[in-house]
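Here the complex is missing a single protein chain, while all its other protein chains stay put.
All chains are identified by letter, namely A and B, in their written order; residue positions are counted from 1 within each chain.
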Amino acid sequence: MSIASTAVVGISLLAGCAAPPKGVEQAAAGASGNAEAASEIKIGLVTQLSGGGALYGKQMEHGAQLAVDEINEAGGVLGKKLKLIAQDDQANPSESVKVTQRLVTEDRIDAWMGTLKSSDTMTDLTITSKQNIPSFVPIAVADKITELGYSNVFRNVSNNTMQVKALVDYILKSQPHKHVAIISENTDYGRGLSEAFTKAFTEGGGQVVNTEYYNVGQKEFSDQLTKIKAKQPDAIVISGLVAEGALIAKQAQDIGLKTQLYSYGGFMGSAPIKLGGQAVEGLIHSEYFTPVKGDKKIEAFVDAYQKKYGEIPDSYYSAATYDAVYLYAEGVKKAGSAEGAKVNDSLRAIKDFAGVMGGVSFDEKGQASTKVWIGQIKDGKQEVIYRPE
Amino acid sequence: MNHKRTLLLFSTVLGIICVVASLYMQNLYLLRVSTLAVISAILAVAVNLLVGYTGQISLGHAGFFGIGAYTTALLTTELHWSVWFAFAAAFVVSAFAGLLLGLPTTKLKGHFLGIATMGFGIIVNVVLNNWTELTQGPMGIRNIPAPELFGISLQYENYYLSFAVASLLLILLLVYLVVNSAIGRAWKGIKRDEITAEVSGINVYGYKLLAFSASGGIAGIAGALYASFMTFVSPETFDLNQSITIVTTVVLGGAGTLAGPLIGTGILTLISELLRDFQELRLIIYGAVLVALIVFMPQGIYPFLKERIQKRLSPSKAAINQERRGIDERDIA
Partner (left out) sequence: MSELAQTIVNGLAVGTLYSLIALGLTLIYGVMNLSNFAQGEFAMIGGFAALYLVNHGVSYPVAVILSFGVAGIIGFIVHLLAYHPLRKSEHINMMLSSLGVSLFLVNLAQYLFSPNPQVVDSPLAGRNLEVFGIFISQQRILIVAVSLVLCGLTYMLLEYTRFGRAVRAASLDPDTATLYGIPTRRISFMTFVLGVALTGVAGALIAPVYNIYPYMGVSLTTKAFVVVVLGGMGNVVGAIVGGLIVGLIESLAGGYISSGFQDAIVFGVLFLVLVFRPQGILTKVQGEKV
């Protein structure tokens, strides 16, 4: 009996060979047919809308939606309306891919945007690149994303190396701190930042006296901070996001560690001040976007966002997706069609597009070179202390 | 016994139909959901061996899942082994890990075993995350290849689903054979009462180790399938939440039955997809549903339904079965 069943199972595996030789690639045939016929141009957004990252994911969604609404009010693109379809990936790689696949196959999106995590972004891009769907990476900063060799990837924010370089240059040029300790998140984000920092800083003549790693969700940092304190650094660089970073700052103060604190984009906006209070006063960090006054484009964006969502877009999560949507619209306009390959070509040709985050030009890998500013938390507020030309 | 044979034949034929039908599916999204569901089902079958048949607890099965996945990932990307050999290796390594876990924990029961296995799962997760020289840590391992069968690469989603379903079928068949053999009887004896089993001459220690190894090995295969399918693995997939999900699946479906894990996986996947649009309320509902199911149907959905159907079809037989079961479960104070 069992031998028979096993034999049958074996035969069925062989039957696989007789199946239609077409693996489920379907090539571009499926997707491009859609572009001309539909009356809407659909942009899929994959990010965290629940869980720990929802704070940022929601900002991404709001920024993109604002841009979509503004463009639609002005008549749409090529006479068609834009539509944003946002999906939650719960910070889970299988989920992220599943949802991206769903957007591509079920919703038939014309463009893709996402995510908060570099590793998930890279996995999702393997799906969108199969159909050559223009994909925007407005938030994830790992260098590798634009090194994958895909022709449909566009990142309108500086990558890790650029961000770190800006901070290192600033510290070496304008600050007296030569011996620093790094406390870093044990993720691709944190490690990427620390490695880039150590390399650039030591090349510039500085010294990294200690590097400690912590896990996301960790709350107790006294042990690592005690180790760092024993090495007596001039400054501490926090390679991580604000949830842990604020606690690090507070607990450093608790054990009497009074040094200059540095960090990266995670410390933009009002969250670090709310969470860290007195402990983050004086902290210096790299900046992608601050709602400063004096720049017309930024002011218009801030006002519109505040009117629609009741709060100020204090960080780049919303500004970056806002710009990305506008960039996409520009690409489609120039290409004269929403077809993937054409839009990708016209996007790559964009030079000096004026976004809220500054001028954007894509290089041949799809990486834009936007300006990185340096900000500091002074008197409970964010201030820009250095703006490169 | 005729009844059992026809059921077996029917299930096998149904399984084969599923395998062949998968080849013709073209909807990429559905294919992806289904493949992940099949992999979850295999995990559930693995845990069921340990929890359902042998009466142990495992809150750390994500550890075996991860070991299988990473073994496959490393062997194919670093040492360029053939994917089939890597799959076999994944089974062996995970089974060995199961053995290692079983060795010190055989005398633990109930809560202690639960905590020990939870600890195992956490230790595996921490090692995967921090031993960056080997595992690339949180950055994960990419470009894991898919196996090739008679020259055709199985990387296409429909082929892979077919392959996964066939694997599930094969595993189920093997489990069915083992469970209905002397080994299975020994396991069920251990589940009922360890001391009685020991006294009756069953080598409790040995059989427990066997259960741990087999369970770990099968979970390792699920890991191998996962790695090859996703082409990417990272430690975050193999955490406590995953372990808890697997156990939940088994208990909901009905531990100790063959169909239980399958039904459990099917229902949870369905709930997951249906609630996708209520993303904010989804996990709240999930938790509430879980508690409700456990309170009202603690033996699992499959046995519950079976009982109901039996009651309708042949009330006398159902009554006898119930009384038989009642005697087994009553605690002698």
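Methods note: a contact is a pair of C-beta atoms (placed from the backbone, for glycine too) under 8 Å apart; a residue touches a chain by one contact, two chains touch by 3 or more.
Given the structure is predicted, the values throughout are model-derived calculations rather than measurements.
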Query: Which listed residue (A:79, A:149, A:217 or A:294) would be found touching the missing chain in the intact complex?
result: A:217
Message: Looking at the full complex, which residue from B:30, B:290 or B:305 touches the chain that isn't shown here?
response: B:290
Message: Among A:186, A:239, A:315 or A:346, exactly one should touch the missing chain; which is it?
response: A:186
Message: Can you tell me which of A:78, A:230 or A:349 touches the chain that was removed from the display?
response: A:230
Task: Against the chain that's been left off, what residues of chain B make contact? List them.
output: 51, 57, 104-105, 107-108, 110-112, 114-116, 118-120, 122-123, 126-127, 129-130, 195, 240, 244, 247-248, 251, 280-284, 286-291, 294-295, 298, 333
Task: Please give every residue of chain A in contact with the chain that is not shown.
output: 50-55, 186, 212-215, 217, 219-220, 222-224, 226-227, 229-230, 243, 246-247, 250-251, 253-256, 271, 274-275, 277-279
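Keep in mind that, in the parts below, only the chains that are shown with their structure count from here on.
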Query: For chain B, which residues are in contact with chain A within the complex?
result: 5, 8-9, 12-13, 15-16, 19-20, 23-29, 31-33, 36, 129-130, 132, 137-140, 142, 149-150, 152-153, 155-159, 162-163, 166, 169-170, 173, 177, 230-232, 234, 236-237, 279-280, 282-283
Message: Residue numbers of chain A touching chain B in their complex, please.
response: 1-2, 5-6, 8-9, 12-17, 19-20, 23-26, 49-50, 88, 91-94, 97-98, 101-102, 104-106, 119, 122-123, 126, 186-188, 191, 213, 215
